[in-house]
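Note that one protein chain is taken out, while the other chains of the complex remain in position.
Which chain is which? They are A, B and C, in the order written, and residues in each are numbered from 1.
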Amino acid sequence: MLKIGIIGYGYWGPNLLRNFSANKDCKVLKVADIKQERLKLAKRNYQHIEVTTNIQDIINDKEIDAISIATPVDLHYEIAKSALEKGKHVWVEKPFTSTSKQAIELIELAEKKNLLIFVDHTFIYTGAVRKIKEIVEKNELGDIIYFDSVRINLGLFQRDVNVIWDLAPHDLSIMDYVLNKKVRAVCANGIANYYQYENIAHISVYFEENCFAHFHVNWTSPVKIRKMIIGGNKKMLVFDDLENFEKIKIYDAGIEVKNQNDIYKMLVDYRTGDMYSPKVNQMEALALGVQEFLESIKENRKPLTSGEEGLKVVKILEAAEQSIKEKGKLIEIN
Amino acid sequence: MLKIGIIGYGYWGPNLLRNFSANKDCKVLKVADIKQERLKLAKRNYQHIEVTTNIQDIINDKEIDAISIATPVDLHYEIAKSALEKGKHVWVEKPFTSTSKQAIELIELAEKKNLLIFVDHTFIYTGAVRKIKEIVEKNELGDIIYFDSVRINLGLFQRDVNVIWDLAPHDLSIMDYVLNKKVRAVCANGIANYYQYENIAHISVYFEENCFAHFHVNWTSPVKIRKMIIGGNKKMLVFDDLENFEKIKIYDAGIEVKNQNDIYKMLVDYRTGDMYSPKVNQMEALALGVQEFLESIKENRKPLTSGEEGLKVVKILEAAEQSIKEKGKLIEIN
Amino acid sequence: MLKIGIIGYGYWGPNLLRNFSANKDCKVLKVADIKQERLKLAKRNYQHIEVTTNIQDIINDKEIDAISIATPVDLHYEIAKSALEKGKHVWVEKPFTSTSKQAIELIELAEKKNLLIFVDHTFIYTGAVRKIKEIVEKNELGDIIYFDSVRINLGLFQRDVNVIWDLAPHDLSIMDYVLNKKVRAVCANGIANYYQYENIAHISVYFEENCFAHFHVNWTSPVKIRKMIIGGNKKMLVFDDLENFEKIKIYDAGIEVKNQNDIYKMLVDYRTGDMYSPKVNQMEALALGVQEFLESIKENRKPLTSGEEGLKVVKILEAAEQSIKEKGKLIEIN
Partner (left out) sequence: MLKIGIIGYGYWGPNLLRNFSANKDCKVLKVADIKQERLKLAKRNYQHIEVTTNIQDIINDKEIDAISIATPVDLHYEIAKSALEKGKHVWVEKPFTSTSKQAIELIELAEKKNLLIFVDHTFIYTGAVRKIKEIVEKNELGDIIYFDSVRINLGLFQRDVNVIWDLAPHDLSIMDYVLNKKVRAVCANGIANYYQYENIAHISVYFEENCFAHFHVNWTSPVKIRKMIIGGNKKMLVFDDLENFEKIKIYDAGIEVKNQNDIYKMLVDYRTGDMYSPKVNQMEALALGVQEFLESIKENRKPLTSGEEGLKVVKILEAAEQSIKEKGKLIEIN
């Protein structure tokens, strides 16, 4: 029975507490937050757990095997580092860290200590994204030629980061998981209408191969859209996360260009056939994430969303932030 | 009664012939196209008109007062120039010309000859765009902070231009008409998956003011989307051109940020209230465009979509094309 | 080359003229209507045809082989009868006749004269309904347990019939074609809010087998809905005619009830699996209807939508009208 400490009980903390509590292979001992009223809330429903405003009470608790960090991102690095040094496994909310340098340091530290880092790219554990991965791996779409993602709504501004760091990690982690392609460079454009951080951003991603991805994130849209298109040279897939029943649609749509070197003889053939929408598992993603975390510890292996996956996303976020400051300048990713 | 000659009877030509024929203030005398089978088609329904494979038959016809050009874009300049030199008014399909240099030359020539250039930015004549313009001009949305446009579908590849030149003129002309703001610079990213021309592109537009626009165009999407969001600091508008009945929705949604200089004291206030969808005039845009063309000739004034409007769009297209070649490099527009 | 006369050039007449004209196996000689301005309209686009306000000019024209009737329904019987007596094949718009007695008489007359009656149940010739028929015939849905249809909008009141006679023929003809089951009885309820004819109606249809159908028609709905659900014991189908791209969806959804005789031990099993949406042929239905009309004449056989099909629909309409007058009384159909 793994003993868990939870640090940070803000927006996401209650979901972590609920899911760790529901899993019978672990037990939450303590919850820490700087705000007393948040701790009262935790205590109300889970009377047996201890609460504290001092995170050291968790870091230093020898009974605790693993901690879960759901604080603002700029605290991730320091807390995770202390926890790893004290021999604890670490669950970190997305985005993993504020810089790739921090991410690399934590990964190395965990390796040295033979501990495990789990980055909570929750979407990877949804039935929909699992199904998409399965479809792509079976080569149903053929070669992927583009990946297009829109995540916009009238959203919760973050005080300390722009919309890229807040919303894009979801989509970047899905892209990395599904495409499994090496990113070469990033461009980003956008605007900060209200204060120093951008509320709208468009990120273009170039790959080693002839594939292209684009991410549109926006905190100031009157309508909510959560839509991805994955274009393959055989079929194309649309994922609409706001649909209750038909989240994924696969279109037997394709384009074939013949004689493409001679535009006068070029023949373009469009094909549109049937569409189908596969059934998607509705289990809560976070419960599956907790399961993967516990199992990977037990089996002493990397989880599906380890520090390495976290690092890949942070690198793109860093590059996008630099690019947006320089009005779309192409930033290479090594 | 103005006499019209139509040059080019491909995809769009039949619409022009039908609308010019239906207007009682003008009369179509001749139609030219290089393909005999297209001319037969024209003749079948309009037995009284003359058809020819030689465009000079129209350019040199002294009876003809105005010509309409619906050829591939690379022929626009030369045909329009000949026609203006022969003293004829000119209707040109979008995009106006292949380069801004050509556009400027034609505008100057028309001015010298006291002739009129009409660029067929058809959307400007739709009930929906007229209504949007009216709403923005009444300041119902407040200051516009962003303009976001998506125009994607499984489309008709053009042999001679990329997706930007094919699809973006529609949205750029709407943006110019509705926002009436000076564009400062452009970035574009995208990919050419099939032959040398890009089939997907994302264009970011920066303005003199703190406003941002983005255009997503794609010929290889399995689903068709035609959607614009115009964000104002008072209200926000969504235009979905595929909706039959509720094309425009105005959301009483807004964000107010107080103490934005001190992020620790910053207060962000979201407001979401009622939505309303105004009735939109359903008249065919092209009929209204023809009417404006004829009236502006009669009244010897610039039409709503003159060469100047065409030039503004061409400048952005040029910059976007250069930028996409240089992987998103910021291209200033003077 | 079959010679055609068209009687009635109101709302639907122009579509008939256009489609008969486009078919190279027939030729339209004359068009009749009581309104001069309608005839002018016909003449404008089709200068070679003759027009007349006297339908006898068509009935008595010996050159004409077949007539098409698109008048108000109360004139169908008389015109069709005269035409048949003069040896002409007959195309009649839906609904076939005002009474089943008239329908029977016309069918018998045509048989005696060895002439052909075509009832224009246009939907039978749409790609969507053809595809549905194909799916049902392959037994993909299993046994059909219900058929539910909604056809509502802010519509064109008819002066001389209620909403049942105006809208329901479409759906009843689809039901008859797709299900091919014998109707036993009909109940109808509704209301006349504006004048003596009902503007809203609900029709329930009972069959010889354990199957049930329902039709909702309404001229006074603020929203337009065109939706059918066909429930089978294996799969279920939804047909949404307002969808541009995914008109038909087939759901792998089912219910199995075990131990249904003992409600305490009864086990109900729900199954929901994948959905798919087959591609649908987009050809204009009316063109295919004209083709079928001409071919059935040539081959001297019953068309797919003959007088018999028209009669089956009229019988249900008659029963529904009687039932609605008697507030839902069950009316048997022999």
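Note that in this section a contact is a pair of C-beta atoms (placed from the backbone, for glycine too) under 8 Å apart; a residue touches a chain by one contact, two chains touch by 3 or more.
The shown structure was predicted, so the numbers you read here are calculated from the model rather than taken from an experiment.
S.K.: Taking the entire complex into account, which one of C:G127, C:G231, C:P278 or C:P303 touches the absent chain?
M.R.: C:G231
S.K.: Just to verify: which one of C:Y46, C:Y206 or C:F245 makes contact with the chain not shown?
M.R.: C:Y206
S.K.: Which listed residue, B:E78, B:E246, B:E292 or B:E308, touches the chain dropped from view?
M.R.: B:E246
S.K.: Among C:N139, C:N193 or C:N281, exactly one should touch the missing chain; which is it?
M.R.: C:N193
S.K.: Residues on chain B that touch the omitted chain in the whole complex?
M.R.: 246, 252, 272-279
S.K.: Which residues does chain C use to touch the chain missing from this display?
M.R.: These residues of chain C touch the chain that is not shown: 145-146, 148, 154, 156-157, 159-160, 185, 187, 189-191, 193-195, 199-200, 202, 204, 206, 210-212, 214, 216, 218-223, 229, 231, 233, 236-238, 251, 253, 255, 257, 260-261, 263-264, 266, 268, 270, 272, 327-330.
FYI, only the chains that are shown with their structure count from here on.
S.K.: For chain A versus chain C, what separation do you get between their C-alpha means, in angstrom?
M.R.: From the centre of chain A to the centre of chain C is 53 Å.
S.K.: If you average the CA atoms of chain A and of chain B, how many Å lie between those two points?
M.R.: Centre-to-centre distance between chain A and chain B: 39 Å.
S.K.: Averaging only over C-alpha atoms, locate the centres of chain B and chain C and give their separation in whole Å.
M.R.: 42
S.K.: Which residues of chain B are in contact with two or more other chains?
M.R.: Within chain B, residues 223 contact more than one other chain.
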